[in-house]
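Of the protein chains in this complex, one is absent; all others appear in place.
Coming up: subunit A.
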Amino acid sequence: MAVSVDEVVPTGPVRDHTRPARRLGGRGRSVLEVALLTVLAVVMLFPALWMIETSIKENRDVYAIPAKFFDFKVTMDHFKDVFVASGGGRSALSVSFLNSVVVAGVSTVLATVLGVPAAWAYSRFGVKAKKDQLFFILSTRFMPPVVVVIPIFLMYRQVGLIDSKLGLILIYAAFNVPFTIWMMKGFVDEVPAEYEDAAMLDGYTRLQAFWRFTLPLLLPGIAATAVFALIFSWNEFVFAIFLTSSDDVRTAPPAIAGLIGGTTVDWGLVAAASVVFALPVLVFAYLVRKHLIAGVTLGAVRR
């Protein structure tokens, strides 16, 4: 989620800087605006561009000094290396990508299945000390996750969840449930309770009313919330590196990080793996771009 905050905030200051320039007249202002935005865009985009370039350069071009920006030979070898092991068969990286898909997917489904009905209940029923409960749920997200990594590690060792995909799935779901509840409560609040009331008078039970009327209206909200949860689980690094060690359990972030630190670093491979890793996030972020901004103010989503 930090990503979205960073993306949203800069537009403010940039506009502010241009304000004195108004005295220069319309043209001066827009020139300054364009210049500042260009600088910002270059600073933000350069690492991403460099990553993409590196992933399609041959190794000797990667190390070339001065750096080659345009006149290098394009190669897809690094991408092949991401998926295929040197002796043939599947590479360790491709296994870790698959693990990432499983862990992020299942934990998101779990968080959604648990969080959506909870959000509905909090929105619809007079629960005792509702505000305190909701605050408590939110408070589990106040601390940075890394704070609890050691206790979780010790607990997981006791119950045998260390180095298992299930362990990661559970911890990601645990982090995503509070978020799902808060975000979804905002969506549920906007669906008038009268739909359910009317359905109940029409002969349905409360659960049927929820399932048949409220849920379909919540689908866009659920999709947006699930994408946020998915991005969180997909990107998560700290827990993944502490709680897993073997290649067949590891998710992509620690696996990619593991490529760095040997005697030689195959930067081409690192870059190609990173590109493959970043693609799903970019696609999903594009899908929920409207909600990225609204999502910054948790639960206060307006459509």
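Rule of thumb we're sticking to: contacts are C-beta pairs under 8 Å (C-beta built on N, C-alpha and C of every residue); 3 or more make two chains touch, one makes a residue touch a chain; residues count from 1.
The rule we apply is simple: contacts and distances are computed from a predicted model.
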| item | value |
| --- | --- |
| From "Nitrite/sulfite reductase", "ATP-binding cassette domain-containing protein", "NAD(+)/NADH kinase" or "Carbon-monoxide dehydrogenase large subunit", the hidden chain's UniProt protein name | "ATP-binding cassette domain-containing protein" |
| Sole residue of A:F79, A:F97, A:F187 or A:F213 that reaches the chain not shown, by the stated touch rule | A:F213 |
| Chain not shown: contacting residue from A:P151, A:G203 or A:G261 | A:G203 |
| Absent chain, residues of subunit A that touch it | 126-128, 192, 194-195, 197-205, 213, 216-217 |
